[in-house]
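Removed from the display is one protein chain of the complex; every other protein chain stays in position.
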Amino acid sequence: MTHPTSHDSSGSAPASLMADAPVIDFDKFKPTRSHLAARQRKDTFMRWLILLAFVVACIPLISLLWTTIVNGVRRLNWDFLSHNMTYVVGGEATGTGGYGGILHAIIGTLEITLGSMVISIPVGIMCSVYLVEYANRSRLSRTVRLLVDVMSGIPSIVAGLFAFSMFSILVGPGTINGFEGSVALSLLMIPTVVKTTEEMLKIVPNDLREASYALGVTKQRTISKIVLRTALPGIVSGAILAIARVIGETAPLLMTAGYIVSTNMNLFSGEMTTLPVYVYQEYSKLRANCPADASASCVTTIPMERAWAAALVLILIVLILNLIGRIVARIFAVKTER
Amino acid sequence: MTKPVSGKQVDKVFRAIAYACGILILVVLGAVALFLLFRAWPLIGGDQSAVSETISSFTGGKATNFWAYVGPLLFGTVLVAALALAIAFFVAIGIALFISHYAPKKLAAALSYVVDLLAAIPSVIYGLWGGLVLVPAIYPFWNWVATYLGWIPIFAGPAANPSRTVATVAVVLAIMILPIITSITRDIFLQTPRLQEEAALALGATKWEMVKLAVLPFGKSGVISASMLGLGRALGETMAVLMILSPGLKYSFRLLQASQDQTIAANIAAQYPEANELGVSVLIGTGLVLFVITFLVNFLARKITEKKAVK
Amino acid sequence: ACGDNIPAGTAATANADGLSGNFAGAGASSQQSATEAWIAGFTASNTKAKISYNPSGSGAGVTTFLTGATAWAASDKALSDSEVEQSKDVCASGTAFDVPVYIAPIAVVFNLNGVSDAGKHVNMDAATIAKIFDGKITKWNDPSIQEQNPDITLPDTAITVVHRSDKSGTTQNFVEYLKAAAPDDWTYDLSENWPNEVGQGAKGTSGVISTISQADGTIGYADFSQVGELGTVSVKVGDEYVDISTQAASNAIADSTIDENVTGDNRVVVDVNHTTTADNAYPIVMVSYDIVCPVYQDSATTEFARDWLTYVVSTAGQSVASSATGSAPLPNNIVDRINESIAAMG
Amino acid sequence: MGQRIDVNNLNIYYGSFLAVEDVNINIDANKVTAFIGPSGCGKSTVLRTLDRMHEIVPGAHCTGEVLLEGVNLYAPDVDPVAVRRDVGMVFQRPNPFPTMSIRENVLAGVRLNNKKISKSDADDLVEWALRGANLWNEVKDRLDNPGVGLSGGQQQRLCIARAVAVHPSVLLMDEPCSALDPISTLAVEDLINELKKDYTIVIVTHNMQQAARIADYTAFFNLKAVGQPGHLEYFADTTTMFNNPQNEEAERYVSGRFG
Partner (left out) sequence: MGQRIDVNNLNIYYGSFLAVEDVNINIDANKVTAFIGPSGCGKSTVLRTLDRMHEIVPGAHCTGEVLLEGVNLYAPDVDPVAVRRDVGMVFQRPNPFPTMSIRENVLAGVRLNNKKISKSDADDLVEWALRGANLWNEVKDRLDNPGVGLSGGQQQRLCIARAVAVHPSVLLMDEPCSALDPISTLAVEDLINELKKDYTIVIVTHNMQQAARIADYTAFFNLKAVGQPGHLEYFADTTTMFNNPQNEEAERYVSGRFG
């Protein structure tokens, strides 16, 4: 083996460039036929494994959607969407011929979720702006980052307990209203917004920030017009993910927003029902009673049917939110070659 | 037209808002921790005999001391969440890669959409589906596992029927966190610099080797933080566990048997409605423990990623 | 309001009458369906009143009530002495009192191929039930069961016990029965939590019922109204085996006494006689209470509470609940006592 | 009018690593000054201190003075944003804003600074800047297409157009032509020649012919050894630098030239 002797001068004459280089027997490094075949096999294997992962994951997810759709469409009609649960007794049909509905729960879900979005999306985005753009590895930022992770692990039920106690102290004992639910959900939403936004901001190439600074643009405008703008599609899908994180929460809302069968439009006063709470309550009822003298239209299984229908509506609402998010993301999409 | 001075002021205000939001996280978390401590205080500072009576009433006399109570709950929480993550992790990465690098463009777009949608399916629906559809459907499989793999202690039979077991709950939680991890991981994978991918391919790498050389290293920190998000969700999941698991208060690895373990969050939900003042304190004490555990898990994960990043 | 269903056949009640205002109650989940029926019935004649009920659980309901945030609480348990004491802070005068409003038979439910699906009941005495739920009897064809059921051939199926996993008044009442009727075979302390590790736990009545439906050989206990197609156990009372029915439950309560030693005024607390030998009396019964103040800080609430209780225990109220949930109507002797308490309000 | 730059005792750090040591240089107004030197000697680093872009890198800082027409850019009361508005910069790698069309990219400096500009003024400015960067004919029909859809060379010329569109008084260019073909290079060089009437120009280049063609003065940076800080080895007017350098290292470096 030829061992290199140390050699000076980076401005060496061309001829000496390889003079001290070891002699290489490239055949040693050539792939063997079997190795090539093995690589090929591994590639194919991984391709199939990845496809398999996908297929395996599809089975439960399809089953879930299928179950919800099949069970949900049975009671999903206009009457169900346009009425609340007032005057619904046992399995009997109501005065409108329906079996009660979810209007109040849809309104509750939308208002409470909107309330938590209004709180957590600005806070979350600004917090990640702080983390990515302002705090260069300071102690505070490391703490904040860690705490965001910790926050994402707060059990939703603890978030509910926290909001409930906070309102009890600030507003009055036993206070329950929709906004209290929004506060509880914000606690769950903020970390998701922060983390996804942070990832998205980190991916924005530094080149772009430099280009903007070099044009004499202030940091604030660079961040809001270049960095956030470039990351916008990612931020939108992060926000959707965050909404997804909370729109299906049940436990904290039972504590904070309560439960009511009639429609309450006021986010800031009175109990409010949301769709997941509704689903859970109807599931808990399981069966309605039909007394011996009940009419033919009495349905004992109506609570479960309502639960599935409400679950389907919940999925549809999420679908629509998703669509809106997609459209927003597409409008603001970053047009690259990719 | 804005003068530089006002631009500077806007800059300062913006910076102040960003800092305030960062600090708000500290404040909120501090408030939550303080509140938990405050509400859990009777556990430490209150009448100890009343505390042990309350705990005894929660457990039917199996535990009288807070640590004996929270120990198995903690064990169950970590067990269920870790299993869920273990199941979901590789599948999620597989799907994310499938969408970002393997599937044809159109299919990938459609799949992306479906994954985002699934990430948003409420846990109460997973609970419904898990409890009503999966539990009966998965029993034959668990029975098969218990029969043929029963010699592995964790699969020791007989498999409970209905399968309201840790194994089933872990599967449901895995399905729940799968879209979350997939969604984030996919976004990161899609951001892999084309230059890196091309560098690998030009060296004669196969597609999988390209993924290993360029995509996975690039996405690593994102994958880890996505997993932490999923783990956090699994640790704190209430409704799905509550609606599916047959709980027990043991330190048990018997995944296929019923009434073995319970999670902290589900336990709070199960006990809270009927708990009195002191009972709520005890439950909040368990919540505090969960809080600390999440803290530790995240702390460790952070240390691990940091070490890798330095290298 | 927006989206309300028109109350059945009462378009005439559009003329606004009765009470008005927002009133909230919270408490026992077992009362949810009954209370929703009562709210529907009550608001049909008090169209300006908006009443909400949060089935947050008995304990939470009482706690909330004691903060003054709700007009009434519903609970599967009578108040404790300290809770009565605490109520002084929220009631304008006097102390809160509880009255029974809802009597629900608890069925011992099972799912056994060839038996329950054939619509057959299985006979058991209290000791057998206690042993099964304590894991001492593990097969359906155990001689002690078979002896009591000469007409049925029981299969050699393993018994899977299903119990509540959450804290529950249903559990409390069920184990009270076991402890009273089979003290030798049920030695656990009374508790709202299931005391042993036999079988499987499930959340809520709905969880118990769906778990039982999912496998052969299961047995559990649940609110009668939720039983559906599952089989029920006929319980030995005296020398007879009594099928579960609302009437039989009512008979058991009628044979029970009212606890006269409770502290606090106006309270009507039923001491359920689990060892009754009365004719056609079904001894596993849960009694659920409404808790109110005699006088509230605000007179509208006082008026509401009085009207509410009056309606709930009235024949109309009890029959609405009965048809909505299959609960047993309150026996007359108890209704009389309750009316005395109501009369003392305001 | 362009402004002169005087650099005194400049030491430049990345964290604790001293990347460039003790630079003293006087850059004349309305002249083109070229920085040459081997890779890694710190040309880009020095250039970036001239408009306070250096400090954007976390941990990066410098000591010493950079005087722009006598005013120290690093004086405590100087706003780096204002400095960068006066001192434009073009980077080694083209970096058009991916969210913007070609037109918006050119206008970015104006628009992002919140200046109101009428549509016709904007049109004129876009055309002027793109013509200057010899890109107008190639893109005039697709001004609303994304800037990143262009080829590498086109992108770089777009970035030059973007930088000149804000009318800075000094223009810093870090190997602006390294991704350009000769025709575009020629056009940019012509542009530089034209711009120097109004602006002071500093350009980093590897192409010594380019330096010889366009620069009035040339600064040769060097590196004692790898890991050591770079330093300004020799500064002279371009003719001297390439024909009769009074410095042995510089002599060796420029005589290694070819082509």
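The first chain written gets the first letter, and so on, giving A, B, C and D; residue counts start at 1 in each chain.
Going forward, a contact is a pair of C-beta atoms (placed from the backbone, for glycine too) under 8 Å apart; a residue touches a chain by one contact, two chains touch by 3 or more.
If you're wondering where the values come from, they're calculated on a predicted model, not measured in any experiment.
K.L.:
If you put the missing chain back into the full complex, which of the shown chains would it touch?
P.N.:
Within the full complex, the chain left out of view touches A, B, D.
K.L.:
One chain is left out of this view; which of B:L37, B:L201 or B:I224 touches it in the full complex?
P.N.:
B:L201
K.L.:
Suppose we count only contacts with the excluded chain; which residues of subunit D make the list?
P.N.:
Subunit D touches the chain not shown through residues 37-40, 44, 92-93, 137-139, 141-142, 150-154, 175, 178-186, 206-210, 212-213, 226-227, 253, 256-259.
K.L.:
Which parts of subunit B are in contact with the chain that was left out?
P.N.:
105, 193, 195-207, 209, 213-214, 217-218, 220
K.L.:
Need a quick check: the contact residues on subunit A for the chain that isn't drawn.
P.N.:
Answer for subunit A: residues 1-2, 4, 7-11, 14, 17-18, 20-22, 24, 26, 28-32, 35-36, 39-40, 43, 337-338 touch the chain left out.
Basically, only the chains that are shown with their structure count from here on.
K.L.:
Given the two chain pairs A-B and A-D, which is bridged by the higher number of C-beta pairs in contact?
P.N.:
Per the contact counts, A-B leads.
K.L.:
Return the distance between the CA-based centres of subunit A and subunit D, expressed in whole Å.
P.N.:
For subunit A versus subunit D, the centre distance works out to 44 Å.
K.L.:
Can you compute the centre-to-centre distance for subunit C and subunit D, using the mean CA position of each chain? Integer Å is fine.
P.N.:
A distance of 83 Å separates the two centres.
K.L.:
State, to the nearest whole Å, the distance from the C-alpha centre of subunit A to the C-alpha centre of subunit C.
P.N.:
A distance of 40 Å separates the two centres.
K.L.:
Which subunit D residues sit where two or more other chains touch them?
P.N.:
81-82, 85, 113-114, in rising order.
K.L.:
Any chance you could list the residues of subunit C touching two or more other chains?
P.N.:
If we look for residues of subunit C contacting two or more partner chains, we find 29, 56, 210.
K.L.:
How is the touch graph of the chains shaped: line, ring, star, complete or other?
P.N.:
other
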